[in-house]
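Quick one: structure below, then a few questions.
Here the complex is missing a single protein chain, while all its other protein chains stay put.
Take a look at chain A:
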Amino acid sequence: MGALYFYPRKFTLDNYAQVFDNRQIWQAYKITILRTVIGTAAHVLLCTLMAYALSKKTLPGRTFFTFYIFLPTIFSAGFIPYFITLQKLHLINSFWVYVIPMLFNFMHVVIIRTFLQGIPEEIEESARIDGLNDFQIFVRIILPLSGPVIATISLFIGVAHWNDWFTGAYYVSDKNLIPVQTLLQQMLTEAEALSSSMQRAAQQGGQTVNVNMAGATPESMRMALLVITVFPILCVYPFLQRYFVKGVMIGSVKG
């Protein structure tokens, strides 16, 4: 192997061409995009529905339902019972294990609820006088006014979906269902095994050349894969920054 230097020896896009030629990477990228789009849309919709209901001060049982979704954040059952539940639901090794277990989040519901409570009640009242029913009010009045909070939650959950490597690594074994982050993790594990065997060889005074390089992904390719996983986040991040700062603030007022 040639020496590596602090500065790149030569600028090239070949690594990216190689990455996009690799069928497994394409498949993983597709899974990542699919789970992020479907997971984010479903999460935002369902959390908003729940938050809207909980924002109604006149709703009988409102305190009970809020406590019902709060309790698990204080005491959770932990990995194993959760894992067995996923098994019983036949979610292991299925695409839906990425989407369904991430449909709701207590903090996100609270953030949306607090935002919705800030919408003046007169707006809803006048819409009701104009003859709109509850469902029409939600679709035509509430949703259009919730743009900022929906953007915030979309960013939170979208990034969580995009960055999740754990689900793919531990709940999925089908190679065609693995997202990019899990692929990156597998390559990291490979590379670490390789580098520790190189260390061992060096400590024993042997030639590092003898270490079997086959099976490990070339470093340049791993770095190219890393760039294409981070790039989309870097693209949307600056535009959403003011929204998520607001979201954190809403969440902090009523934790």
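Going forward, contacts are C-beta pairs under 8 Å (C-beta built on N, C-alpha and C of every residue); 3 or more make two chains touch, one makes a residue touch a chain; residues count from 1.
The definition used in the following text is that contacts and distances are computed from a predicted model.
> From the names "ABC transporter permease subunit", "Urease accessory protein UreG", "ATP-binding cassette domain-containing protein" or "L-lactate dehydrogenase complex protein LldG", which one matches the UniProt record for the unseen chain?
"ABC transporter permease subunit"
> Give the residue, chosen from A:14, A:134 or A:174, that touches the chain omitted from the document.
Touches the omitted chain: A:134.
> Please identify which residue in A:33, A:46 or A:132 touches the non-displayed chain.
A:46
> Out of A:24, A:93, A:126 or A:241, which residue would touch the omitted chain in the full complex?
A:241
> Who touches the missing chain here, A:24, A:63 or A:76?
Only one of A:24, A:63 or A:76 touches the chain omitted from view, namely A:76.
> Given the full complex, what residues of chain A touch the hidden partner chain?
Interface with the chain not displayed, on the chain A side: 3-6, 46-47, 49-50, 52-54, 56, 58-60, 65, 68-69, 71-72, 74-85, 87-89, 101, 103-104, 109, 134-135, 159, 162-166, 170, 181, 184-185, 187-188, 191-192, 195-196, 198-199, 219, 222-223, 226, 229-230, 233-234, 237-238, 241, 244-245, 248-249, 252, 255.
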